[in-house]
Structure formats: C-alpha cells, structure tokens
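See below for the structure under consideration.
The other protein chains are all here in position, but one chain of the complex has been omitted.
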C-alpha cells in the first residue's frame, strides 16, 4: 500500500462501525448538535440561527433542543457577531458564529484580522480566541455577486487564522468537530451548492478530521488535480471523463487551506509530473497561487508541464452568467488536456 | 535599443525639461496640490489630513492653500472615509481619501469591496466611483503589527479595484495623477519607509505614469528580480551586490499590481531564464503568487530554475524583530544565488 | 371636502414645524380611514386616488413577481407588500430626478412610485438584455441613472456612508439637491449605518435617512435587534432630529418626510425618519416556509388588518369618494396586463451573453480580462 493510499484510508473516509447517508448540511448540523451536547462551553449564534434555523437551515432544531441560552440570534451586524465570538472565546467559551453568507464577512473583517487572528500573538499567548466562523460560500446558486463569492483567499493571507472547506459530509462533520476542539480561530467555509447535493456516509461514532490533512479522492498517475470545496464534484467528473479516455488523474481534495497538506500534493506531483489546480475564487492573488508556487518551487524537476489553474475570473461574480463564471467539468477537463498535451 | 530599454526610458524616468529632487512624500503632496489646483472636483480628506497635515505630513499645507472646503478632516471611521468617497465620486467629485495606515483599512473593507469595487459593474456602468484611497503601508518603522502591514494582496484579489504602489518620487507623482484623472477606484499604497528615504528627480512639467506599466530599474541578462514598493531599494542593492560578483540581474519595479505589466516581466524572464519575486506581504495567497504562476505558465520552457520568492513570513508583523521580518538585501541576494545555482 | 373631516383643535397648523422625537408615531389618518388631524388642502380626492392607484399598482406588481418566481422565470423576490404607504409616500416627499436616492433591496415600490418604468424593474428581475444593470445582480437590485436612483448593493447598510458622501458632494457643489437614503430596521445595527449617519451629521450634509421599520429583519424582531425602544431615538447620537411616523398612513409619511426633506434641503443638516410599518409577506421566497417558525399568524393578521391601501380607501370613502369594487378590479387587471406585456417585451430581448461578465469591471478592459474574455469566447465557440 502506498503512503498516499494509506493516508486516504485513514482520513478520507469512514473507518469502521455504523454509518448513515447524510447531506453535507446535515453533517454540519450534526457536528454542532453533538458538540453542544458534549461541551457546555459551546454556543451557536449569528443572524437568524435561532427559531429560523439559519437561512440554509444549518442550525435548524438546535435552539429547540438546547434553548436560547446556547443557540441564539444576534443583531444584524457581522462585527458584533465576530467580535462577540472573540470576547466569548477569550473568556472561556467555544463560540460557533455563523456569518449568513461569506459575502458578508466584510463588515466583520477588521474583527477577524485585527482581533481573532492576532490576539494570541499580540498577547504573547496570554489570551487566545478558539472560535469558529462558519459561513456558506461559493457560487452556482444564481445569487449574483453578493451570494456567490469565494473570499477564502483573504483569510488564507491572514496569519493566525486556520481556514478549512469541506466538500463531503464526512469531512464537514469531522473538520467542524476538529475546529471546535482546537485552540485556534478557524474560518470554516461551507460550499453552499453542495449543501444538499453532496451526500455521503457519515459514521455514527465520534471522529474528527485533522485540520491540515488533504485527501486523495481518486488515485492516478498521469496528472494531479487539486481542488477544495464546491469544485470537487466537477473535478471528480472531469477525472472520470478523462479516465474514460484512458488518462489516469489523481484527484486531491485539500480540505484544509491553512495549513495545507504540502506533502500530499508534492508527492503526488512528483509521481505524475503534471498539476492542475481548481478553485472558483478570482485568479489574482488566490490561494491556488500559493499551491502553484510551492509545486514549481519544490517539484520543478518533476514537472513535465506548467502547473495549470482553473479559477474564477477577475470580475465580480455575475448573476445571469453564473454558470459560465464557475469552472465546470468541461473547463477542468480542458485544462487537464492542455497540461497533458504540453 | 531594446523594447525594454525603450519602455523604461518612456515611463520609468523623467523626459525633458526642468526637474527637482523631491522625496517620495513631497511628490505625493505635489501631485495632490497640482490636481487640487487643476480640477475643482478634486477633494482631499481623511483622519487628521487638515490642519495636522496627516500623521506623515503628506497633506501638509494643503488645507492652508485650498481651504477646508477642499481639504478636510473626517470623523475617526474608515467606513465613513471610504463610503463618503464612494458617494462623492458617484455624484461627480474626484475624491482622494486617506486611510491613516493601511493596517486600518479593515473597518472600511466592506465599503471598498462591496461599494467602490462593484458599483460600476452592478449598475451596468450607470454609476461609477472614480476615487483614490491613499494609504501608507509596509514595515521597517518599528510599528509592530498595526503600523507595518502590507495588505495590498487583499485588494488585488478584489476585481474592480486598481492597485498601485510607487517606489520612486517620479512614479509617486505620476501614478497619483494618473489615478486622479482615471475613471476607476484606485488603491494607492505609499511605502512609508521610503517617504523620506526615496529621493529622486521629478519634472516640473505635468506628466502621468500610466497605470499598468512596470519599469526596468536595471538591465540584466542572468536573472529577473521583480518587486514593488518598499522592497525596491533593497532589490536594487542586491542586484548591485551581485553585479560586483559578475552576475547581471535585471530589476523590474512593477509599480502597478492591478493591472500588472505581464509583457514586461515575461519578456525579461524569457531572456534571463530565472526569476525572483520580492515583496514583504505574508507569503500565502500574496500577489507574487500570481506573478509566479503566470511566469511558470507562460515562460515554462525558458525557466532554468524555479521561480523564487522572498516575502514576508506567515506571521503577524512583529515589533522587536521588525528588521528580521522584512526581506533585506542579503535575503534577496541569497534567493538570487539559489536560483542562479539551481 | 374638508368640512366632513374632524378638526382636532390642538394639532398645530401644517405650516408650523413638525416636532421630532414624538413619543408615538405621527399620524394624520386613523386605521379606519378617518382623519385625526386637519388634512392639508393638497390632499384632494384626485391626489388621494392617484396615490391609491400607485399603491395598488405596487401591490399587484409584487404579486405578479411572486407568480413569475413560481413559474421559474425569476429566482428571488423581496416583497414590499404592506409597506406601500411608506414607499409611495417617500417618492412624493422628494424631487424625483433632482434629488438622489441610495435605496435598499426592498424598494421597488419606491422605484415604481418615482416613475422608474415598470419594464426597467421587470427587466432587472429577469436579467434580460433590457436590464439597465446588464443582468449582473439578483432580482430587486436595480438602479436607474435617469432617476438618480443608485444601483442597490445587497450588503446591508453599505449604502449609508456613500449616501452621506453623496450629500456632502451636493453641498460641495452648491446644489439644492438632497440625498434620500433608505434602509430596514435591521440595517441600523450595522457599523456602516452608524458611520454614515455620524459622518453626515458632522459634515452637516443634506441627507435624509429613512428607516422603513417593518419590525423584522428576517426572523429577528426589533427587541432582539436593539435595546433602544425605537429607531428614531438613535438620531440623538448624531445631533440630528429623529421623526417618528406611522408608515402605514400615506398622508403622515408625505407630511413628515416632505417636511424633513425640505428641512434638510434648507441647510439644517441631516435628519432621520422612522416609518413604522410591517412586512406582511415573507422576507423573501427563501423565507416563505420558515416564516411560521418565528412569528405568529395572529401578529401577521393584526397587521394585515391595518393595511395601508385599505386606509386610503377608508379615507376616500370618508371623504365621499369611495373606490368601488369594479373600479378596483379594473385597476388590478390593468396592472396585471401591463406586467404581462412588459414581461414578454423584456423576455423578447433575450439574456445577455458571456461578454457582460467582462464589461464594466473597469472603465477600460485590462489585458488580463481581455485574455479571460478571449478564453471564454473560445470555449463558447468550441461548444457550438
């Protein structure tokens, strides 16, 4: 068994015991429910997360189950939501704050970058802010530019924050639990177009997915396709299409952006010699630029073609042209073919 | 004369006529003074820019000369400052807003990304926001993490904004004038440690430096060293040190980040086969990741070594270790040597 | 006609100033349509009928958009049903096309009443080629340069600091324009709301801030939103007057907002008006099912009973000019026909293609966007 297989088996899928088929959003809810039950320090709050259960229903039922002391609505202010999370975490709670859409992290941005990200550092470790900001992100829901954006790169560029984005129910639950039990502020992006589209096995037993570990979704030898979040199903579709043409694509789901699994990506590229990176955020200064940089820096001699990228365009996210904006399987396939034919 | 020389002569330096030696900050002030005099739509405002002349004195004397109608203080709120600029621009003024330190763009972040960057797009061009946000950025002044940061990558990742950062008095004046006369929102970063350290010839006649054009600071054949803003003098020092060892380094000052001069960089790398990119922003998802990506994508076959980067570390900016955090000439030289010896 | 209306003696004549910070919402017409103050002469039956027509038009426009959504021809709606008195009244309080407006996403009734052609609003909702905003935003995020009705951003309260700036520019330029800025009750919790009002106050800018307090921000009611007893009191923090008005009484809205607008125009600085109204529909289509989880039917029904259109009808009846059932039905079917016709016209223009994605990002198209556009062009051509 190769190292890659081994890692995939350990972290990419359920181990033993009972499992159920859940959607990604059900897995998110379940993680919160279990952690609320496990640890009285855990609180869930944000705009409309109480009786309403959140606009996507990620917190549906939680207030009914745990009461308004543990699960509550806040005023309409992202600075309040994030700032309150910082203060609660400093005073010893484990806040899970929801930002209704990732597009609305703007008003809470300074709280995230000046308070959440820096309090451990600036205080010499005297004060810490273990908190989670959960937020639905990404396109594909005809939301125009304020309900479709992928702002994760801003946060990956902010030292002090951990950044994760699951694409499967298994990872959604495991990463959220890891975040809640961790000691650092974690920005947890939920690919909203997979909320109900992504279904998969989720163990009944307690487990976590370690932050910082990627997963091999499909093994291959000709090209490494790296993605995270909402683009993963299309990346897998592209790989399947190429497989039908006899091309063997290895598909890696990063899951964690900060820190990311350099070892996993580099050993794959060293094997395949080709890499295509897929994300839906605008291209300039996006997170995949870092991945591409590291690949070419660390695996230069293995590269048979330039590292390719499929990303969002450097325009605001459009409404009518939603589907054209997003990388789909065809665009991903084409990028792979280009790298293969280089 | 090569294309590179030609471009450098046109845009990198003064043409003919009288010149004076100014510091970078004097050039910034002079640009505003001249534009205030030229166009009654131009207004200058921000925290403490009036009687105080700004904390770095970039606006010193302007209120005295143009009166408090044209040059004025605002309440202590970056959202107010940026937001007011958006509204003024929409209603036909040419606002130049100062954010006292780039570290404080956080509270105005949503105004920048949701309003300034998107109003042209979202309105189908019916409303536009030609405005300038000037802000001192970067380290080297023992300011700790709230007076030293380099947040430009956030803005380069935001479609709809133009982003520039001069490193010479000539460019400071020319880029600011181009921004004021342009039709787009421009984030204009001023490398604060060069405010008085950078001195250079500035023509007495009116000129602009076109946004989007880089400048060759030193020609060379062995390696292309790309930077912008505060790191440029150290990049040039590194190149000089290497020249003393017989290595010919071409130094490019990007000046504009969005849009950036891909042609200039690519033709240089095609010539030299090696590239090192220098910036002081944290590494992950920084702007140079995009430059590196494009170089390896477009000039793969010319590359004799991986593209190298010297950047800030992925930590908050420290106080005591200010000098270690910043890339200095030695670190840049070492990165070049590594690329040369690959 | 005024002889029939009760004249309440202790009400100040309408030429006199309206006092801010009234303990109860100012009201001219009671819920049953009977005036509780002298009606100013301008409220002729003709004017009241016109207002009534506009309110009915807006209500039916709302209904038709819900239908379009159900038919899958749009993707989102944010009804302003129940808030017609506020929005139609507001449109009558400013100088349309002269003053500037920074609205929010629930303001299509305001847009209609300001004379934005219905087809413009419909085109924006459908994202057709006839959309002035080129299909770039969700339904209800329109803008119209000819009306100085600035294109809406979804980001709550983000219009408030720009509105302050717009007013500062109007003052700088020496115009007699004002800037109207609208927002919901929830919006008042955002930092940008505060930043905008404080800036306008400090700059003594001619901005009229109007809170369309419909008492809910999605599922969050005013008590959970803020500990202040109401919204207009917040004006004290900015040294400006705060007016409190019954937002379901179109006469009250026009009187108070009209007064406040002219007070602002006169150079007194900004003002805040709170129009107390109610969102009788769900927050948006996405909220239609969930709504029952956070508010009672009783509450909704009690506000349905205080309908602003019924109130004008009551007033008209009281004045001896009742709107009869047939007239009403004709009015409604005329609106439906007009909407249907405009929908067809809009749909006939087709949907903007991929090119609109790359336009209007900047004034010019920089090289990297030209390259990306060329990439999509090739992709699209390859798919043919």
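Which chain is which? They are A, B and C, in the order written, and residues in each are numbered from 1.
By definition in this document, contacts are C-beta pairs under 8 Å (C-beta built on N, C-alpha and C of every residue); 3 or more make two chains touch, one makes a residue touch a chain.
Note that this is a predicted model, so its numbers are computed, not measured.
**Q** Among A:159, A:229 or A:327, exactly one should touch the missing chain; which is it?
**A** Only one listed residue reaches the unshown chain, and that is A:159.
**Q** Taking the full complex into account, find the residue in A:19, A:128 or A:248 that is in contact with the omitted chain.
**A** A:128
**Q** Can you tell me which of C:34, C:49, C:236 or C:345 touches the chain that was removed from the display?
**A** Among C:34, C:49, C:236 or C:345, only C:236 touches the chain that is not shown.
**Q** Considering the complete complex, identify which of A:51, A:90 or A:164 is in touch with the unshown chain.
**A** Looking across A:51, A:90 or A:164, the contact with the absent chain belongs to A:90.
**Q** Which one, C:35, C:269, C:352 or C:366, makes contact with the chain that was left out?
**A** The missing chain is touched by C:269.
**Q** Which chain A residues would touch the chain omitted from the figure, given the whole complex?
**A** Its contact residues with the unshown chain are 43, 69, 74-75, 77, 79-80, 82-93, 95, 107, 110-111, 114-115, 118-128, 130, 159-160, 162, 182-184, 212, 258-259, 262-263.
**Q** In terms of residues, what is the contact footprint of the unshown chain on chain C?
**A** Residues in contact with the chain left out: 189-195, 198, 201-202, 204, 224-229, 233-234, 236-240, 269.
**Q** Please identify, in ascending order, the residues of chain B that touch the omitted chain?
**A** Missing-chain contacts on chain B: residues 47-48, 50-53, 55, 57, 73-80, 103-104, 106-107, 142-147, 283-284, 313-316, 318-321, 324-325, 330-331, 334.
Definition applied: only the chains that are shown with their structure count from here on.
**Q** With chain centres set to the mean of the C-alpha atoms, which chain is at the far end from chain A?
**A** Result for max centroid distance from chain A is chain C.
**Q** Higher C-beta contact count, A-C or B-C?
**A** If we tally the C-beta pairs in contact for A-C and B-C, the bigger total goes to B-C.
**Q** Which whole number of Å gives the spacing of the CA centres of chain A and chain B?
**A** The answer is 32 Å.
**Q** So how far apart, in whole Å, are chain A and chain C when each is placed at the average of its C-alpha atoms?
**A** Those two chain centres are 38 Å apart.
**Q** CA centre of chain B versus CA centre of chain C: separation in Å?
**A** 41
**Q** Quick check: what residues of chain C touch more than one other chain, meaning two or more?
**A** Correct list: 136-137, 141, 153, 155, 158, 191-192, 361, 368.
**Q** Among all residues of chain B, which ones touch two or more of the remaining chains?
**A** 107, 110, 114, 118, 121-122, 159-160, 258
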